[in-house]
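For this view, one protein chain was removed and the others were kept in their places.
Letters are used for the chains, namely A and B, taken in the order the chains are written, and counting of residues starts over at 1 for each.
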Amino acid sequence: MTMEILAPEVTAAGMTDEICDIVLTRRLRWWLPCFVVALGGLGLLGAAVGWLFYAGIGIWGIDWPVVWGLAIINYVWWIGIASGGTFISAFFFLMRVEWRTALNRIAESMTLFAAACAGIFPILHLGRPWFFYWLFPYPNSMGLWPQFRSPLLWDFFAILAYVVSSVLFWYLGLLPDLASLRDRAAGRTGQIVYGSLALGFRGTARQWKHHRAAYGVMAAIMAPLVVSVHSIVGLDFAGAQTPGWHSTQFPPFFVFGAVLSGFASVLFLAIPLRRLLRLEAYITERHLDVLGKLLLTSSLCVAYAYAMDAFSVFYGAEPAEVTMFMERAFGLYAPVYWTTILFNILAPQLLWSRRARLSQPLVMAISLAVIVGMWLERYEIVVTSLHRTNLPSAWGVYHATFWDWATLAGTVALFFAGFLLFVRLLPVLSMFEMRELIAKRRGRP
Amino acid sequence: MIGLIAEFASEAALVRAVDHLQVEGFATLDAVTPHAIPELDGKLSGPPSAIPLVILIAALVGVIGGFGMEVYASTVSYPIDIGGRPLNSWPAFVPIAFEIGVLLAIAAGFFGFLIANRLPALHVPGTAAPIFRNGSRDGYLVTIRTDDAARLRPVLATLDVVRITEWQA
Partner (left out) sequence: MSARTPTWRSLAEHEGDPAFIARVAAEFPGLARVLAEGPDRRQVLKLMGASLALGLGGCDPGDPKGRIIPGIKAPPGIVPGIENEYATASVLDGYATGIRVRHQAGRPMQVVGNPAHPASLGAVDPIAQARILSLYDPDRSHGVSHGNQQAGWASFREAFERRRTAIDQRKGDGLRILTGTVTSPTLVAQLAALQGRYPLMRWHQCQAVSRDAVRLGARLAYGRPVEAVYRLDRADVILAIDSDLLSTAPGHLRHARDVAGRRNPVAGPMSRVYAVESTPDLIGVMADHRFVAGPREIHQALTALAAAILRQGSPQPGAPAWLAAVAQDLAAHPGRALIHIGPQQPAEYHALVHALNEALGGRGRTFDLIEPVEAAPIDQATSLGDLIADMADGRIQDLLILGENPVFTAPPAFAEALKQVPFSVSLGVELDETAQATTWHLPEAHPLEAWSDARAYDGTVTILQPQVQPLFGAHSAHEVLALLAGDRAPDGYAIVRATWAKLSDDAWHGALSSGVVSGTAGRPVDPPLRSGATVLPAPPDRQITLLLRPDPYLWDGRFANSAWLQELPRPLTKLVWDNPLLVASALARRLGVGNGDLVKLSAGGATLTVPVWIQPGQAEDCVTAHRGWGRRQVGAVGKNAGFDFLALGDGPLSVEKAGGTYALATTEHHNPLDAAPDGVVRHGTLAGFTADRQFLQTPDPQASLYPPQPAGTMAWGMSIDLNACIGCNACVIACQAENNVPVVGKDEVLREREMHWLRIDRYFEGSVEAPRVLLQPMLCMHCEEAPCEVVCPVGATVHDAEGLNVMVYNRCVGTRFCSNNCPYKVRRFNYFAFARDEVRSIQARNQEVSVRARGVMEKCSFCIQRIAAARIDADKEDRAIRDGEVVTACQAACPTQAISFGNIRDQASAVARRKASPLAYALLGELNTKPRVTYEGRVRNANPAIVEPSA
């Protein structure tokens, strides 16, 4: 069969009505149970964070040699997942790829909530979280400034810029669709709420002109922004001379990793969503096919990074680096390393086959494997590097505690709670772009 | 003075109608469309958007200002020996300067858009007509303000209008 980006029967009116109905009228039986579960998870997060603030980060498993643990791992993991949305909505917008249109709203929303989850960890992980704002260069009576050479400070600014920009970019794209909701809303509340959210966007010629201009340029900025964010996250490690971190390839390495987990997460969300919301007409198998290829490509990039990571260790032949790497590959944490290889490199190779790419359960499984694998990769980078540093006298081990895991689970719940609310309250497709696409195709011979 | 809203079925029809009406000398036109229509640029919506320029300026302000702040802080305001590095370790100042630039640029783009369109404008007089709701669905609307509807109607008749609504402006 030839895979279309749009089912032929799709019309602008039908599409608009259907997507709006999901929000305005349709009953989703599965939604409430899912949301309740997510809320339960949020409760756990609240408990974990409350106890953390009360007792101190000693409740985590971090220790003297391994002073960074799950908090940093989770942070890097979440921020990597967040990248997927920005890549799809910004990069492929610039490339004018048509299949992006049906996915970018889902992807961008995923970005928002993943970035939110990522954003809380740098604060939680501080010894004195109530002083996190000291990283910000604000005027103070002491005449103090933050220390601008520190990659952590770069990171602080990068995350700030990334979260704010993602929200604004997402909202700008949402305006026309909020207008559609306002105009479709039957009830007064809906009209008021969506009317206010739409800020009075009506789709006049000049509004569209500015919208196109702003949206295009912002997309052109979001693309390098997301790259810079993950490069800086990489520099959080490469900026230190710790064995296993001190590598010039880390910035691209981290970008690759982020993209991989990002695409995997988009797939992992899009496939069930497509079923549950009956979006098959808009998110066609063609989309899954494309995403599958992207997953494979980014997996190959990551494979290259892993190879270089190993190669540079032995090429440089620093004894400490070699010791650390041998420990990573064959020591206490070896299972983590090899699982990482299996999940991030080997599993996606199945996607060479078209049949595999079209088998949704398999793609789901592979995506999940990659998501988990990328978490393990960060575990390997953070923990195995720190537990074998230059001085043998400072070698130790790390074991996460219950509270470490509770915090991770809690942020997963936070993500899904946010995403479920999005599905329930906002259009899951970028309707105005879809209409553009439909019009364009209809215009074609 | 009355206003007419003509709905068209397609982008092409709308563009054709706008051209024709302008030839006919109906100047006070505007369009309400379900998506952006590049062909209308320069016809209805005036000069090209200035937002890209605004964004550029904001970005430059952010980058230069941010970099300046870092240099000032590290060399003048708070000169402290950090790891034996030079006070002005400018390469280390680049990332933050870039991020500040990006932040300002995106903010400028978003708020520039609102300002350029005088948004938020939650109530616009005379937009209550139900027909406007098609504008965010699949209706391509043209609003015409004129004094002699008599002359307008025949003109519209020559165009494949889906339907026409009248409202007192």
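FYI, a residue touches a chain if its C-beta (ideal position, glycine included) is under 8 Å from a C-beta of that chain, and two chains touch if they have at least 3 such contacts.
Computed from a predicted model, the values in this text were never measured in an experiment.
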Using the touch definition from the header, name the shown chains in contact with the chain that isn't displayed.
A, B
Identified contact with the non-displayed chain, of A:43, A:224 or A:396
A:396
Out of B:48, B:68 or B:86, the sole contact with the unshown chain comes from B:86
So which of A:44, A:240, A:308 or A:356 would be touching the chain we can't see?
A:240
Touching the left-out chain: which of A:27, A:128 or A:355?
A:128
Touching the unshown chain, chain B contributes residues 78, 80-86
To test your reading of the contact rule: which positions on chain A touch the chain that is missing from view?
55-58, 61-68, 125-129, 131-132, 134-135, 144-147, 149-153, 156, 239-242, 245, 319, 386, 389-397
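Following the convention adopted for this analysis, only the chains that are shown with their structure count from here on.
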Determine the centre-to-centre distance between chain A and chain B, using the mean Cα coordinates as centres, and give it in whole Å.
29
Going by the contact rule set out above, which residues of chain A touch chain B in the complex?
11-13, 16-17, 137, 143-149, 153-154, 157-158, 160-161, 164-165, 168-169, 171-172, 176, 179-180, 182-184, 195-196, 199-214, 217-218, 221-222, 224-225, 228, 232, 235, 432-433, 435-436, 439, 442-443
Can you list the residues on chain B that touch chain A in the complex?
10-12, 30-38, 40-41, 43-46, 48-49, 51-52, 55, 59, 69-70, 73-74, 77-78, 82-83, 85, 89, 92-93, 95-96, 98-100, 102-103, 105-107, 109-110, 112-114, 116-117, 119-124, 127, 132-133, 135-138
